[in-house]
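Every protein chain but one is kept in place in this view of the complex.
Note that the chains take the letters A and B in the order they are written out, and that residue 1 is the start of every chain.
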Amino acid sequence: MSTKLLALSLSFCFLLLGGCFALREQSQQNECQLERLDALEPDNRIESEGGLIETWNPNNRQFRCARVALSRATLQRNALRRPYYSNAPQEIYIQQGNGYFGMVFPGCPETFEEPQQSEQGEGRRYRDSHQKVNRFRQGDIIAVPTGIVFWMYNDQDIPVIAISLTDTGSSNNQLDQMPRRFYLAGNQEQEFLRYQHQQGVKEEQDNDGNQEQEFLRYQHRQGVKEEQDNDGNNIFSGFNRDFLEDAFNVNRHIVDRLQGRNEERGAIVKVKGGLSIITPPERQARHPRGSRQEEDEDEDEDEKEERQPSHHKSRRGEDEDDKGESRRHGDNGLEETVCTAKLRLNIGSSSSPDIYNPQAGRIKTVTSLDLPVLRWLKLSAEHGSLRKNAMFVPHYNLNANSVLYALKGRARLQVVNCNGNTVFDGELEAGRALTVPQNYVVAAKSLSDRFTYVAFKTNDRAGIARLAGTSSVINDLPLDVVAATFNLERNEARQLKFNNPSRFLVPPRESEKISSSTTRV
Amino acid sequence: MSTKLLALSLSFCFLLLGGCFALREQSQQNECQLERLDALEPDNRIESEGGLIETWNPNNRQFRCARVALSRATLQRNALRRPYYSNAPQEIYIQQGNGYFGMVFPGCPETFEEPQQSEQGEGRRYRDSHQKVNRFRQGDIIAVPTGIVFWMYNDQDIPVIAISLTDTGSSNNQLDQMPRRFYLAGNQEQEFLRYQHQQGVKEEQDNDGNQEQEFLRYQHRQGVKEEQDNDGNNIFSGFNRDFLEDAFNVNRHIVDRLQGRNEERGAIVKVKGGLSIITPPERQARHPRGSRQEEDEDEDEDEKEERQPSHHKSRRGEDEDDKGESRRHGDNGLEETVCTAKLRLNIGSSSSPDIYNPQAGRIKTVTSLDLPVLRWLKLSAEHGSLRKNAMFVPHYNLNANSVLYALKGRARLQVVNCNGNTVFDGELEAGRALTVPQNYVVAAKSLSDRFTYVAFKTNDRAGIARLAGTSSVINDLPLDVVAATFNLERNEARQLKFNNPSRFLVPPRESEKISSSTTRV
Partner (left out) sequence: MSTKLLALSLSFCFLLLGGCFALREQSQQNECQLERLDALEPDNRIESEGGLIETWNPNNRQFRCARVALSRATLQRNALRRPYYSNAPQEIYIQQGNGYFGMVFPGCPETFEEPQQSEQGEGRRYRDSHQKVNRFRQGDIIAVPTGIVFWMYNDQDIPVIAISLTDTGSSNNQLDQMPRRFYLAGNQEQEFLRYQHQQGVKEEQDNDGNQEQEFLRYQHRQGVKEEQDNDGNNIFSGFNRDFLEDAFNVNRHIVDRLQGRNEERGAIVKVKGGLSIITPPERQARHPRGSRQEEDEDEDEDEKEERQPSHHKSRRGEDEDDKGESRRHGDNGLEETVCTAKLRLNIGSSSSPDIYNPQAGRIKTVTSLDLPVLRWLKLSAEHGSLRKNAMFVPHYNLNANSVLYALKGRARLQVVNCNGNTVFDGELEAGRALTVPQNYVVAAKSLSDRFTYVAFKTNDRAGIARLAGTSSVINDLPLDVVAATFNLERNEARQLKFNNPSRFLVPPRESEKISSSTTRV
């Protein structure tokens, strides 16, 4: 069954052919001559009023090879991550917590509308309306396309922890390799800016004749200092006030706020009294209750949505109702089609897994077949959970780089390159990230009762090739080829092909099982 | 209405998903850490017998970031731009004038045929036939695919001025970043060659240990000098005469002409007595008369073509008549399908605009939805015209770099990067070009009665996100998110969302209108 799934994904690959390309840029020459990988922790943290953003240095060689950037945001209760957009697609995994997020698709209608009567009697005269607001929960993958404004909000007590992979190697990014956040508000430096400087300095040392660049850098440093003293660092900060007054038709006070002058609240701000957002009431009501039970609920929220489509849909803006008919035909080219695209999918432990062995663990993947917007981003993801001493057989990514982030527990991993060298042999523990480059071979064994991880993959139809067990590469070679290849007798070759009946996950040996037998995956 | 258009374009994006990728290469690391942009004039001019080619240095950092090259050709009356092809797709905007152009698609039939009887009694015995010849006029965008031979000719008194963007970052270019013209004739250096040298010299200084390259450069300089003394610089110049005599079965005199030996006429040559080209007569007749009225004619030439299709089509080569039936089904795979592809579209001021506000201005775009061949080139364009003091609201390009070229008048522009720094704050005046990198925010205000520009964009479905006005990003965010994000009271946030009822273009304020009220856009 699990084999079918993989095969299915690969078959589509062939069927659609052209649609299967990674459409990513390559690394610079030699960037991937990696002789040593490291399980890395974030190396920088930026405190905000309502939370924290931690980043990994994107100039680290293993991220440069994979052409991705990694960051982790923590949002306290009632914290809002201010709207921003990036020069590359992002895949966000919700490690913990629940809340709301929104994206703004230019040209889409505002489909969430306030009712006529004032809600809280505050004396509003205008009805507010805006684009769709989504609920997220622990275990969700959220897909954020390049250049699309994104915000998120935590309305619960549990802090939200969100891991974000930014794929700067995407062909959707027409700038250089540096990840860039364009903030709509505030006075904070975008979180990857410091690495831009660092890289500049490194270059300076390597290549000291480059006067022009040095001058620019000086200019820039001066600019930053000046900026931080008075102006903001958001996309409105650099504009002339007159321009903004004209563009928004508002007074100077509001323009000052827009430009983020003299404030120090950071990228994540506290919302006094919490946000009041227009959303279907039954979902708002259900979630605060549900948030603590979610670890145990096996049913996917998405399936629940499916059961009540009529009500849910009817809450969306009125102009859609008129066009309800045409929306059922996916190719009408009208704005509803994009504006209602699904942007999240749950792959956490509570979801129904794609690969499951009660003694070994479970794996769930999300590709563009599950979440079509990923076809645009050219990214996919995998969530895995391994029981103690269970093993993920040696395998490699056929068509993607993979960034493994450990969520819980720890595991021993080994990664081997094309020269047969061990480029990683160590523990990956919760909170650390390891890059596994395309085609490098990796195997893992859980050292904890439950080791869980999320893997971000730089292809929307990432596939793996397993090297051991049933339906593995070795298993699919002719017996005589295996014997001749490995210099084995036929009966030894037969053992190599058939001795392990597992596919992806190998349960612990009998001797190892005792210690973990009572744990439930 | 205008929103719908944008939304439409974006929706297709999602629908076709994979079809929406830029398919462009990325810039080198750090190439886009631009702290200052400049409105640039061409920095080199090459005189020819019949005109002039001016170029912008493609090694300029802002062009290197956008991975494009810009040039401007001026053709006098009866001047022919000699056939050439490039290693990257080109988008040409006709700033001024009318004339003919042709492209040669390998494998397509010669569909324009001379009648049996001699036309001018010159005693021709052979009937000439060739591929389609097209008429162009002011305001046209012409799409020239990679490697396709292109020529153009001015048969009018007004000089033709053509701005050309060459997208060296296109994945259709499998060579390096340097724009290359391959001339079929003449002795002139290809116009971007000098920058190749310049770049070499710069590199030399940076990296003086590189002996091999230095040697090659020396070799090359010697080669160039030698070449210019006797041989030509066209693609036939390098061949042995015997090869060409055999290949063309012609005598040595003709081969010498083919190789461009000892001539100094340049890339644009004068045609004595003018070209006599086979074209439908009614169009030839109409244009010389029409050329001076075109500023005022609002009707699109393309629409006129639509009204007389039967006559027009019947003038095209005879073998098409036999296959007329099959041509109506666009997917038969026969050569007619490609050979009759539309290669130009008018987006100048006289065309019906996509965005229009009589007090502010007009904008017309051409994407691959309008001109399907652009899907192959992965380029699009926009023509804008702004009345005095009218403003294009702050916005950014979602998925493309943009090169703005001012056609008439001048405007004040501001461009802001991800750090909130103003990377451009100045005037863009007629004849200058400014690169606006992907996701950088830009706003413009016209300082002239009519500021017109053309913007070349490196995506065939380039989309923008507006930051102010109705249906802008700010407008589409929930009111509470706007308030919390910008630290505003609800009623202030409401002003920010709703105060400006314009969408793309903001008319001048009442106080500013007086001076320009009589001007017609």
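As a convention for this text, contacts are C-beta pairs under 8 Å (C-beta built on N, C-alpha and C of every residue); 3 or more make two chains touch, one makes a residue touch a chain.
If you're wondering where the values come from, they're calculated on a predicted model, not measured in any experiment.
Between the chain not shown and the residues A:P353, A:P394, A:G409 or A:G431, the one that touches is A:P394. Of the listed residues A:R24, A:H130 or A:R362, the one in contact with the hidden chain in the full complex is A:R24. On the side of chain B, the interface with the absent chain consists of residues 18-19, 23, 25, 28, 80, 82-83, 85-87, 102, 104-110, 112, 122, 124, 126, 128, 130-131, 133, 146-149, 151, 153, 169, 171-178, 180-185, 189-190, 193, 196, 199-200, 203, 207, 209-210, 216, 219-220, 223-224, 227, 231-240, 243-244, 246-250, 253-254, 257-258, 260, 263, 265, 269, 271, 275-278, 330-331, 333-335, 337-339, 341, 368, 372-373, 375-376, 378, using the contact rule stated above. Touching residues on chain A toward the chain that is not drawn are 3-4, 6-15, 17-18, 20-33, 35-36, 65-67, 169, 205-207, 391, 393-394, 396-401, 414-423, 425, 437-439, 441, 443, 445, 458-459, 463-469, 471, 473-481, 484-488, 490, 492, 494-500, 506, 509.
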